[in-house]
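Take a look at this one; I'll ask things after.
Left out: one protein chain. Kept in place: all the others.
To keep things simple, chains are lettered A and B as they appear, and every chain counts its residues starting from 1.
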Amino acid sequence: MFLALRELRRAPWRFGLLAAAVGLLVYLVLFMQAILGSLIGAITGAIEHVDADVLVYSDTARGQLDASVLDPALVAEVSGSDGVAAAAPWSVQTYSAKAAADDLVDVAVFGHDLSGPGAPSTLAAGQRPSGPDQAIASAADAGDGFDVGDRVVIEPAGREIEVVGVAENLNYSVQPTLFVDLETFDALAAERTAGARFVPINAVAVTVDDGMAATEVVARLADSLGGVEVLTRDDAVAGIPGIDAIEQSFALILGLAFAVIGLVTGIFFLILTVQKRQPLTLLRAIGASPRDVVVPLLLQVLLLTGGGVLIGVALLALSAGAVPGELGIELQPGLVAATGTGTVALGLLAALAAVRRVLRIDPAAALDTNATGVSP
Amino acid sequence: MTAPALRLDEVSKTYPSGDDEIVALDHTCIEVASDELVMLLGPSGSGKTTLLSIAGGLLSPTSGRVEVGGTDIADLDGKALARFRRERVGFVFQAVNLVPFLTARENLLVVGELGGTSRSGRRRARERADQLLGELGLADRANNLPTQLSGGQRQRVAIGRALMSEPDLVLVDEPTASLDTELGEQVMQLIRDEVKAREVAAVLVTHDERMQHHADRVLRIVDGHVTE
Partner (left out) sequence: MRLALRELRRMPGRFFAVGTALMVIAVLVLVLGAILDGLIRGSTGVLRAQAGPLLVYDDEARQTLLRSRVDADLAEQVADVDGVADVRGLGVTNVTVDPPGETTAEDGLLGLVVVGAEGENRRLTPPGRGEAIADARILDEGFEVGDVVTLPGDVQVEIVATVRDATTNLAPSVWVDLDTWREVTVAVRPDAGLGEGVVQALNVVVEDGRDPLEVAAAIDEATGSTQTLDQEAAVAAIPGVSSQQTVFAAIIAATLVVAALVVALFFVLLTLERSGLYAVLKAIGASTGGLLGGLVVQAVVVAAGAAVGAALLTFGLLAVLPDAIPVELRAGRVAVALTGLLLMSALGSVFSLRRLVKVDPAEAIG
């Protein structure tokens, strides 16, 4: 410990630069993860945070909720299936609406059974709708006129919806989202396209019996029903178009950033070790064990990568307010901790090359007089 | 009558040490004529290295006057000092100190390159370098790297480098320190021949009593005091 700290204090610039480089990279990683999190949440939130273990789409929809069209009569069939605790219609449609400001915004409106599957899992504030023209909105939009007590006017018919409850992370397709009862949903649809014969539903939301595995129910329903695609809720989220592209793009960038962290840390400590070979040889010659020279090295790696992580987290906290437009940053402590731990572990791994070098030092070499007359 | 190559007038060098101070040089007075080879003989710790450093503009004296080739070097700023060392002084270090990634010839040319030279200047420098290498018996080693040369050969390259800029003064530090008597004799003879042939002054600092006969004059230095 003594050796490790002493060296750090004697050469603060060197080590400071490394910590700064690592810190900046960690910041980039955390920043991108935060953007990724909120971007994906904004697209999939509505599906992820509802009460439904299984979702039934039409098989022509290829996993896209908007493109799925089902006969409402299917709900009864699904209800009666083995392992199904309850089933209810579940639909979504985009409407233009006026919220707080006078401008029109696009709003995703979900029609769901108030007491059945497909309702938002937990509320952050307010209460669930008790009847028509009431809605649960997403907490992210509360400030834009979608808070408890606000009124949203759906155009062009001008139907007024009152927000009675708010839930976390309920957005769909990066839009403000409202969960209304089926009656309201059908009324809105009728107002939009007058004379529709019947209003199809997009999906059937299903909760399974206690003790049943969702995957088993999926298999059963897939067997017994025709013309449908049955998915667990997680699969439904993963299958949303665009999610794949976003996740892969981010994975690539984050992978490269981590590669740089590992490379820079590993090379830095290797060079340092090589430069210190004389004093290290001397130490070994006067009786230091291999452990005595390796432990300070690892301690330094720990301190520096840890310091870098702290710098990165601090920068993230500072910039939490400064992101433009459609993206907010979501700070997830769990993810931050994981990234921090991963960075330190990566640093330690990368420092193995330096450790190997240190262990290769032969104390007998201290007696070698290196008189080549060539300047270092 | 040309100005002396080196003139130290009441030069002292002290270092603070806790509450005391260490006196490396004590009111030293030396004069070296423009064609003299002076040997400064003394044990380690006697201050001879300090004296050499001050003479070459590597160290500033605490007090006293330093003149090289008639120029007072105390007033020179960093940039001017660097130029001074490039053009007016030649060093032969104890640890030889060749640039490891340059060939023998390139090591000779490096001083010229540091100052930036014209095209014709570079040509002249190359000619001079080849001439020196020939005189030093290194003509066939011109393209070798230091690792490919023997200790004695590296020493000779260092001597060549010191002579490249046609300095007023050549300063040599312990030239025979790691050599046996025969090799040491050869090197000393070489230094004397080259220095005399070019009518350049030289100050040799050493603790080796065996080599006195190569010098025009021998000064002794003990604990910062110089005596004839």
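Criterion: contacts are C-beta pairs under 8 Å (C-beta built on N, C-alpha and C of every residue); 3 or more make two chains touch, one makes a residue touch a chain.
Please read these numbers as outputs of a predicted model, since none were measured by experiment.
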Contact with the hidden chain (one of A:219, A:259, A:318 or A:359): A:259
Per the touch definition above, residue among B:161, B:192 or B:214 touching the missing chain: B:161
Touch with the omitted chain, as defined above, among B:8, B:30, B:52 or B:138: B:52
On chain A, residues whose C-beta touches the chain left out of the figure: 13-14, 17-18, 20-21, 24-25, 27-28, 31-32, 35, 59-60, 62, 64, 67, 96, 103-104, 106, 192-193, 241, 244-245, 248-249, 252-253, 256-257, 259-260, 263-264, 267-268, 270-272, 275, 323-327, 375-376
Residues in chain B touching the chain absent from view: 49, 52-53, 56, 58-59, 78-79, 82-87, 91, 93-95, 97, 99-102, 106, 110-111, 113-115, 161, 173-174
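Just so we're on the same page, only the chains that are shown with their structure count from here on.
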Inter-centroid spacing, chain B versus chain A (mean Cα positions, whole Å): 69
